[in-house]
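All protein chains but one are shown in place.
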Amino acid sequence: MTDFCERLNEWKGNRLMPMIISKSGWLGLAFFSSFLLMAALSPVLAPYDPWYRFEPYLPPDELHLLGTNDLGQDILSELIFGSRASVIVGFGAALMSTAIGTAAGLVSGYFRGMADEIIMGITDIFLMIPQIPLIIVLAAFLRPSLWLVALLMGCLWWTSTARVVRSKALQIRETGYVQANRSLGFSSLHIMLSDVLPNITHVVMPKFLLSIASAMIAEASISFLGLGDPTMKSWGMMINFAFSRGGFLNGLWWWYMAPGLCITLFVLSVVLLGSMLEERESVSLRLQ
Amino acid sequence: MRAEGIDKTYVSGLVFRKRHQVLRNVSLKIEEGRTLGLMGPSGCGKTTLGMILAGLLNPSAGRILYHEKDIRNLKGEELRAYRRGVQMVFQDPEGSLNPRKSIERSIHEVLRLLKTPEKEWRSRTLEALEGVGLSEELLCRYPSQISGGQGQRVALSRVLLLNPRVLILDEPTSALDISVQAQILGLLKDLQRERGLSYLLISHQPEVVRFMSHETAIL
Partner (left out) sequence: MTDLQDFMQGCSRAASESMANNQAILSIEDLSVSFETAMGRVMAADGVCLKLHERETVALVGETGCGKSVVVSSIVQLLPGNASVRGRAIYEGRDLLSLGEKEMAGIRGSEIAMIFQNPSLALNPIIKAAEQIAEPVIIHWRLPKSQALDKAGEMLRRLGLGNRAIPGMFPFQLSGGMNQRVMIAAAMILSPKIIIADEPSKGLDANSADEVMGEIARLRDSAGASLLLITHDLGLARKISDRMAVMYCGQIIETGRCEDIFNQPLHPYTKALLNCLPQRGFQPIPGSSPSMIEPPEGCRFYPRCPERQDECCMKAGLQMVRILGPEGEVLREVRCRLY
C-alpha cells in the first residue's frame, strides 16, 4: 500500500515526464472521451428508446435528427446505443489480449528455458489459426453475445503482444538493476512486477490501444455480415440493415454514413492517442 | 568461503551443440576480513566466476563451500544466511539502479524485503546513506540525475543493508574517473575495517588490485 502511495507522490513530483500533449493528441483525446461518454450515458443522451418503433423511412427532421430506419426506430438513438457494442468489444478484447499477452511474454522472457520454449510453442500454434475466419465461423454457429465475441478475440490476439513483451523482457533481464535485485534476493515475481513491468509499459500501451482499434473494426465487420448479437444495437449492424433493407438504393445516406463515420472517428481517435503516447515516451527517453 | 574445481561450460544450440568452456578447474579461497584480488584479461571469465560464487549462476562442475558447507546442500535458514551473506556489486553504476525508481524507493524496497517495520525506514535509510558518505538530498533524485560515483555508492548502500559477510566487487571503479575512484576505494577499505568484510575484487587494473588486496589470483 505504501509502495503505491510512494509511487503516486513520485508521479506528482516527477519532473522526468513533462505533460506535453500535441494537437493531434488533444483531438484524439477529445473524440475518444466523447465516444466513451456516449457509451456510458446512452440512456441519458439518446432522445428515444432505440427499440421503439415510429414511422419507418422518415428523413431527418426536428423530431428525428437522423430519421428512422426500416422498422421505424430512431437512427440517432440507435447510433448512440451502438457505441456500447464497439466499446465493450473493443475494450474487452484489448484488455484480455493485452493481459494474457503481457503475462505470457513476461514469464517467457524472464524465465527463459523450458517456460520460454513452451509458451513460444503455444504462440506459434495460435498464430497458425486464421483468426477472423474462425471468429466468423464460430459466430455463425454459436450466435454468441458480444461478451463472448470479445472473449474470443482476446483469446486469439494475445500472441503479438506476447512476442513484443518477451523480447523487451529478455533485454531488461540482462540489465544491471535486475541482476542487482536478483543478487539482493528479491523474488522473481517481485522483480517482474516491480522492475521489468514498468519498463515495458511504453511498449504495451500502444499495442493495447491498437488492439482496441482492431477489435472495433472486427466487431463492425462481423455485425455487418449479420453474425453479430441481435439483442444489442451495433454500428456494423446498422450499416448491414442500411444496405440490405433498401437504404443504399433509396439514397438514405444518413442511415449508413452516420455509423460509418462513427466507426472511422472512434478508430482514428484511438490511433491518435496511441501515437501520441509513443511520441511522449520517446521524448522522455531522450530527455533522460 | 572456498571454491573447488569449478568448471563452467556454456552450451548453445539444440541439435548441434556448441560448447564454450569459460572456466576450467578453478579453485580459490576467500579469508575472513581480507581481500582476494582476481585479475586476468577481459573475457576470461572473471565475472562468471564472481556470479557463480554469489549463487547467481550454476557451475557445470565443482562446488562452492560457504563456512565449510556445500551451498547445494544448504536449506532454509542456512541457505538464507548464504544468500544474504554473499553479495555482488556490479560494474556499471548506472545500470545497477532501476532508472524509473527514485533513490528513496530503491532503498525502501530493500528495507521491505528485509521486513523492516515501516516506521524505521526513514532512520535506516539515512543511516545507510551516511555509511557510504551521501547526503539525504539525493533521495528524491533519479539515477539519471546523479553521478557515476554517487550511483555506485547507492548500490553499495543497498547491498550493505543486508549485512553481508562477503562482497564480490566486479570492476567497481573501472567506469569512474580517478578522483572518484580514489574515494570509492577509500570507502571500501574503511568499510572492510569497520565491518570485517571479506572482498573478492575483480579488476583489470593492477594498481587497484595491489592497493586493495591481501592476496591475488590470476585467471
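Residue numbering begins at 1 within each chain, and the chains themselves are lettered A and B in the order written.
Here, a contact is a pair of C-beta atoms (placed from the backbone, for glycine too) under 8 Å apart; a residue touches a chain by one contact, two chains touch by 3 or more.
As the structure is a prediction and not an experimental result, all values here were calculated from the model.
Chemist: Which one touches the absent chain: B:Q181, B:S198 or B:S213?
Modeler: For the chain that is not drawn, the touching residue is B:Q181.
Chemist: So that we can see where the missing chain sits, which residues of chain B does it touch?
Modeler: So the residues of chain B touching the missing chain come out as 41-42, 145, 147-150, 175-183, 185-186, 204-208, 210-211.
Definition applied: only the chains that are shown with their structure count from here on.
Chemist: Quick one: in the complex, what on chain A touches chain B?
Modeler: It is residues 2-3, 6-7, 10, 13, 16, 175-177, 179-186, 190, 194-195, 198-199, 288 of chain A that touch chain B.
Chemist: Once bound in the complex, which stretches of chain B touch chain A?
Modeler: Counting only chain B, the residues touching chain A are 54, 56, 83-84, 87-88, 90-92, 94-100, 102, 104-105, 108-110, 112-113, 118, 140, 142, 144, 155, 158-159, 162.
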